[in-house]
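Below is the structure I would like to discuss, written out as structure tokens.
A single protein chain has been omitted from the complex, and every remaining protein chain is retained in its original position.
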Amino acid sequence: MAKTIDLSVDLGFIQLKNPIIPASGTFGYGEEFQAFFPLDILGAFVLKGIYKNPRKGNPPPRIHETAAGLLNSIGLAGPGAEELKKIIKRTASITNTPIIVNVCGESDEEYLEVAKIFDVMEEVSILELNISCPNVKAGGKCPAQDRDHTFRLVKQIKENTQKPLMVKLSPNTHDVPAVALAAQEAGADCISLVNTFLGVAVDLKKRAPVFKNVFAGLSGPAIKPLALKLVWEVAKTVSIPVIGMGGITSGKDVLEFVLVGASAVQTGTINMAEPCASVRIIKELEETMEALSITNLSEIKGRLKL
Amino acid sequence: MAKTIDLSVDLGFIQLKNPIIPASGTFGYGEEFQAFFPLDILGAFVLKGIYKNPRKGNPPPRIHETAAGLLNSIGLAGPGAEELKKIIKRTASITNTPIIVNVCGESDEEYLEVAKIFDVMEEVSILELNISCPNVKAGGKCPAQDRDHTFRLVKQIKENTQKPLMVKLSPNTHDVPAVALAAQEAGADCISLVNTFLGVAVDLKKRAPVFKNVFAGLSGPAIKPLALKLVWEVAKTVSIPVIGMGGITSGKDVLEFVLVGASAVQTGTINMAEPCASVRIIKELEETMEALSITNLSEIKGRLKL
Amino acid sequence: MKDETCIVIENRHISKKYYMLKIKAPYLAENAKPGNFVMLKASSGLDPLLKRPFGVFNTNYPFTWVYYEVVGKGTAAIANLRADDPVQVLGPLGNRFPAFTGKNILLVAGGRGIAPIHYAICDYAPANNVFLIYGARSAGDLNLVEELKGLGLKKMFLYTDDGSAYQKGFVTTDIRRIIADHHIEVTVSCGPDAMFESLAHEIGGIGTENWVSLEALMGCGFGICYSCAVKTTADEYKKVCSDGPVFKMEEIAWQKQ
Partner (left out) sequence: MKDETCIVIENRHISKKYYMLKIKAPYLAENAKPGNFVMLKASSGLDPLLKRPFGVFNTNYPFTWVYYEVVGKGTAAIANLRADDPVQVLGPLGNRFPAFTGKNILLVAGGRGIAPIHYAICDYAPANNVFLIYGARSAGDLNLVEELKGLGLKKMFLYTDDGSAYQKGFVTTDIRRIIADHHIEVTVSCGPDAMFESLAHEIGGIGTENWVSLEALMGCGFGICYSCAVKTTADEYKKVCSDGPVFKMEEIAWQKQ
């Protein structure tokens, strides 16, 4: 590959060696992937979403494959914040790649508590606020569905933490750009989107929903056109960096998200289907950039010709 | 096939011999399919959307395939209402299957005008109001995006027409069940959904959107889980019959939509990929019903076990 | 036209990304006319979702041949087909090349555009004086030359853009001279849009009767979806699948013209 191609990305508050960031919930705690490739090759990676206390997660089935897509209702199973701290120390000892913690909460208080715990860990580079968690006090609604709730929550977190804050938006709301703007106004350092789309699957034999919670989140290639639309709309609206995701499986997909305005991308479901996907996607990205005479992503970021 | 299986569907205002209704824009004007199978086998069929005057449609490209999905931006090309009347007379002469006209308009006035034209044709059984058409006076917004606009429009049409009115909802709005309810309150006889989801595709070589209008509508199997969710929510909300669609390609898919509450279904993109799809789907539906000991769809309609 | 599952007899790699597919499709073989096309899909899966259009290269009851280039996921899936595999076939579709007798006809093919042109040669050669201009990017894209030699062409002019085989040049390079030298009355061409644009520029107004066979993105192939629009000089859209794919050259609004 020609030396002239520079994959690095400058988000302002951090410099990444490339724009490939495995997404929360699809990359475990990072260390599991060390068996497949050195974590050092990544731009950064996001850990599975974490609440304060250990969580069992939902009863099975937790996934259901649809046409070119995946519905999941894992229920954010996880070991809790204290245990995650240990895991992060272990992971950080094997790589210098920036680690992003996906902060969850059933209430604004819990979000804040979790954020504070990881804010003081030097091994953590960025906090990603997963505002798609059902909020017990708001009747199961998640902050991402409401502009004002998002503003309040982000502001509170920013006032009490030091680390760069990435706010991860849900597509399941009326006006995604408005929520993005609220996050920016409240001090978010960057935006990531999309989380999964709400969908339903039916088990014909049981005449019941496949999932106990009825709804589950749709991810994977099926959603790519919908995700590209939302990333484009948000990138046009905010001035902070946008991290795009939704159905990315190839180097070309990465460039499409960059063209609509993403500074970097997250790769989700493909990491489950193909653990070495990151290696392939970085290689394809470099090759495709060379073929299209793009030497640096900033040349094309948001430069969709209308 | 056992005689005991009864595919017929009673919508209250009309009885259909089975629940399979090819959807607007994916079945031409019906007559083109007579080369593949007798139109008589269908429950009903919907003609391509029609405005008052002939329309050229959008510049190419008009379609773009995505993972298990199709983006389209045809631009509702068509011959105009007068020409369609002739086509309908021709089509009605070859089949007794109920013909549904998909009524479009750039303004409320045009919707009404078009509706009135077909309201007086005895060859037409149902008017389907396509409230997803961009409205010139509303700054390009479509009635389906707004509950009040939907109510006003549906009421006006109902007050001035005699035929059963099916109102076709868009998924690209905040609160789809609320729009459905507005349509019901305004007098709609039944609801159909979903129309296509807005998405974007990028042409990497041109560094431009694939479509001149940037946005296009996503259909096909990719959207099925999202469509099932919306049909379920709407069927729970309204008391009039609901016609479900979105990514149906098999007899099993049909039963899934019926379980979440659809009285009948429309089949879209699959008719383009496989012109004989209706024949296959009706056969599969019958076989699957037999295998699952369902003798009549009303036994399972909306009976999802929660 | 029929929508059928047919059987692959052979799927032969020709060169680079070019393949020749032979299918057993009796109805198609019996009814396909030169200029007609078929829609093919490798499996009944959902990705790719739609069938893809291909010109009929040749027929010999009960067989039909399709010459194709792998460009994306639909053609890649077709390239994976092997003998005895099922393949979804819709056809024959579209209009045909007009019939001629006793004419001096120049056929022009660019790259994979040789597919329908091959069938046209088979049709025209017995009762007309048929000439062929055939060009492609480079040597590996200019295939089937030996097969073409056996079809009774009066003369064949071969070009590659990069000069890696035969003459260096484009199908348009010597076309005016060839038309003049051989008293050409009719041209029939198939190739990429850029070729048509140059062709229209070169021979649009010189008195020959010019026919073209177009490509377009197709959703259905039989006229119901309006995907395959092409702008005409009357500033309307026509459907390549059912109004075409064969049009009079002057009917089409070429962008470069």
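Order of writing sets the chain letters: A, B and C. Residues in each chain are counted from 1.
What we mean here is this: contacts are C-beta pairs under 8 Å (C-beta built on N, C-alpha and C of every residue); 3 or more make two chains touch, one makes a residue touch a chain.
Since the model is a prediction, treat every value here as computed from it, not as a measurement.
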Which displayed chains does the hidden chain touch?
A, B, C
Among A:Ile5, A:Ile41 or A:Ala77, single out the residue that touches the unshown chain.
A:Ala77
Chain A, residues in touch with the chain not shown (by the definition above):
25-28, 32-33, 35-36, 48, 56-57, 59-65, 67-70, 72, 74, 77, 220-221, 249, 269, 271-276
Which parts of chain C are in contact with the chain that was left out?
45-47, 73, 77, 82
Against the chain that's been left off, what residues of chain B make contact? List them.
67-68, 221
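Here, only the chains that are shown with their structure count from here on.
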Quick one: which pair of chains has the most contacts?
A-B
Outermost chain relative to chain A, judged by CA means, is C
Of all the chains shown, whose C-alpha centre falls nearest the centre of every protein C-alpha atom combined?
B
Approximate Å spacing (C-alpha centroids) for the pair chain A, chain B
35
Where chain A and chain C are represented by their mean Cα positions, the distance between them in whole Å:
46
For chain A, residues contacting two or more additional chains:
67-68, 221
Please set out, as single numbers or ranges, the residues of chain C touching at least two other chains.
46-47
